[in-house]
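Shown here: the complex without one of its protein chains, the others still in place.
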Amino acid sequence: MKLPISIAINGQTRSLEIDTRLTLVALVREELGLTGTHVGCTTGNCGACTVLLDGDTVKSCCVLAADVDGQEITTIEAFSTGASTLHPIQQAFADNQGLQCGFCTPGMVLSTHYLLGQNPSPTEADIRHGISGNLCRCTGYQMIVDSVLDAAQRARESAPSASGAAE
Amino acid sequence: MISSELAFYAPATLAEALEQLAAAEYGATILAGGMSLVPTMNLGLARPETVISLNRIDELAYIEEDADTIRIGAMTRHRDLIGHPIVQAHCPSVAAAASVIGDVQIRNRGTIGGSVAHADPAGDYLPVLAAAGATAVVRSATSERRIGAREFVVDIMRTALEPGELLTELELPKLPADGGSAFVRLARVEGAFAIVNAAAVTSGGSATIAVGGATASPAVAEVAGDASLEEAGDAVYEATEDAFGDLSGSAEYRREMARVYARRALAEARDAAANGGGAQ
Partner (left out) sequence: MGYVGKGVPSLTNTRLVAGRGQFVDDIALPDMTHVAVLRSPYAHARIRSIDTSAAESLPGVIHVITGDEVKANMNAIPETYDTGAVGAKGVKWYALCLDRARYVGEAVAAVVAEDKFAAYEARDLIEVDYEELPVVADPEAAMSDDAPLVEPDWGDNIMATRDITLGDPDAAFAEADGVATGSVRSSRITGSAIEPRGCMASYDPYDDQLTFWDSTQNPHPLRQYLAGTLGVPDTSIRVIQPHVGGAFGLKMPTFQEEPLVAYLARKLGRPVKWIEERTENFQTGGHARDTRFRYDVAYKDDGEVTGIRLEVLADVGAPTALCGWGMSFVTWYCLPCVYKIPNSETHLRSVVTNKCPWNAYRGYGKDAASFLMDRIMDHVARETGLPRADVRFKNFIPADEFPYPQVSGAMLDSGNYAAALEKVLDMVGYDDFPRQQEEALAEGRYLGLGIGQELIPEGCSMPGSLILNGSDGVEVRVSPTGDVTALTGITSPGSGNETGIAQIVADGLGCELSRVRVIQGDTESCPWGFGNYSARSIIIGGSAAQLAAGDIREKMALVAGRMLEADPADLEFSEGNVTVKGTPGQAVSFDDVASDVYRNPHGANMEETEPALEATRHFKIGNVYHQPEKQGRFSAYPSWPNGAAACIVEVDPETGQIEILKYCMVHDAGTIVNPLLADANLHGGIAQGLGAALYEQIVYDEAAQPLTATFMDYTIPTAVEIPRMELAHQETPTPFTPLGTKGVGESGVGAPLGALCNAVEDAFPDLDITLNEVPLTPSRVWSAIQEAKTGAPEREAVSR
C-alpha cells in the first residue's frame, strides 16, 4: 500500500508517497538519501539508527515511516555542513577519539545531544545510562564517555543559559 | 525487512480507531509505540495485513487523578510517566518501572498500553499493576469493560482482550498515606529483558508482592503486614511453581530469583512507607 506523507526533515518540508512497509530509517536512508543514520539490528537494540522525532531520540528502525506523517525528523546531517562547522558535540567526539569505526557514532551523537538537553551537567554514571541504548563494539565506551563529558563542559562554557542544540 | 503487503491506518480519534478495528475483516494489529511490534515485523515473525496505529490519538495520552485512583491513558509514553508528579506522588513504582524499560530511545517512544497489551512475561509494568491491584479499561466499538490487572494476562503474550477490543486505560488505586511501594528488577545488562522483576505494595495490615519474569503472568502473594521477608519470599516461591527457563536462567534459578526479588521489593516498599511512602 502506498501512502502520502508530509514531514519536516532537518528543517525542510517534504511531501512524498511511501510504501507502508518502509521503516523510518529506510525512509531517511533510501528515500531521502541521508545515509548518516545506520542500521545495525532492526530490533531496537543497537541504536545506530537513532534520530530525533519531534526533538526526542527514537530508534528509527522500530518506527514505521507511515506513522511519522506531519512530524519533524532530525538526523546527523543537520549537525554540520562541513569539516570546519562540526557541532560542538561532534568536535568533542573527534578530539577525544570517542569513536573508532564510526558506525554507531551518529547515533551516539544524537543520544548525547538529547542527554545534554535534559541534563547539561551529567555525571559519568548519568552518561553511561544515557547512552546505554547505543551499542558500540570498538571503544569499550571509555573515550565516548570522555567525549560526552567534554561536550557538556564545552556547552556550559559557550552558552551557560542555553543548550547547544542543533536545528 | 518487512516484505508482506501492509495496510496502514492512523486514526485521529479513539472512536475512529475502534470502528476501523471492528471493520477489519481479518483482524487488525494495533500499533502503539511499536517497540515490540515493529522489531517482530522486521524479523518476519509477525506479518500483519492491517496495522492500526494509535500514535495520532492524543486523547489516549493522559495522566489524571480522582480522589482514590490515578488513570493513565494507554498511549502515555514511558518517559512521560517517569517524572510525572501525580505518578510520583501516588504510584511511584509505575515511575520506577517506566524509568528502567529498555533505554532512553525506547522510553521516548514506547507506551504503557503497548507494553501491557504485549504481555511479555518480563514486561516491567505487569508486576507493578498486579501488586497495586490495578484495573485495565478495555473498549470496543460497542462496549467497555474493566478487567483486573491480574486477570488481564492469560498466558505468555496472550491477554483477555477479545477481537475488536482495545486497551485504553490503566487505573491504579492511590497508595494510602501509610503505604509504600517499590519496583526492582534483575537483568543481564542495562535495558535487557528482566530475568525477574518484582513490585511490592504495603498498605495497612498487609503487603502484596508480584513477581514477573518467572511465570507467564506475574506471581502474586499477599502476606501479613508483619510477615518476615523470608515468609514473603517463600510465598512468592510457592506461587512460581510453573516457572519456565530460558537462555537467561533455568526455571529453578528464576524461582529462586523470584524469591530473592520478592524479599527485596518488600524491603524497599517498607523503607518507602517508613520514609513517608508514596503519598506526599
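Each chain carries a letter (A and B) given by its place in the written order, and its residues are counted from 1.
Operating definition for what follows: contacts are C-beta pairs under 8 Å (C-beta built on N, C-alpha and C of every residue); 3 or more make two chains touch, one makes a residue touch a chain.
Since this is a predicted model, take the numbers as computed values, not measurements.
S.K.: Of the residues listed, B:80, B:124 or B:256, which one is in contact with the missing chain?
M.R.: B:256
S.K.: Can you say which of B:46, B:192 or B:216 touches the chain missing from this structure?
M.R.: With B:46, B:192 or B:216 as choices, the missing chain is touched by B:192.
S.K.: For chain A, enumerate the residues touching the unshown chain of the complex.
M.R.: Residue positions of chain A that touch the missing chain: 19, 21, 29-30, 33, 35-43, 45-46, 48, 75-77, 79-80, 83, 86, 90-91, 93-106, 109, 124, 127-129, 131-145.
S.K.: Under the stated touch rule, tell me which residues of chain B contact the chain that is not displayed.
M.R.: Answer for chain B: residues 1-4, 39, 43-44, 103, 186, 188-193, 195, 230, 247-250, 253, 256-257, 260, 264, 267 touch the chain left out.
Please note the rule applied: only the chains that are shown with their structure count from here on.
S.K.: What is the distance in Å between the mean C-alpha positions of chain A and chain B?
M.R.: Spacing between the chain centres: roughly 29 Å.
S.K.: Per the contact definition, I'd like the list of chain A residues that touch chain B in the complex.
M.R.: The contact residues of chain A facing chain B are 1, 3, 20-21, 23, 42-44, 47, 50, 53, 56-59, 61-64, 66-67, 69, 111, 114-115, 129-130, 132-134.
S.K.: Please name which positions on chain B make contact with chain A in the complex.
M.R.: My answer: residues 1-8, 10, 31, 34-35, 38-39, 42-43, 51, 53, 55, 79, 102-106, 108-109, 190-191.
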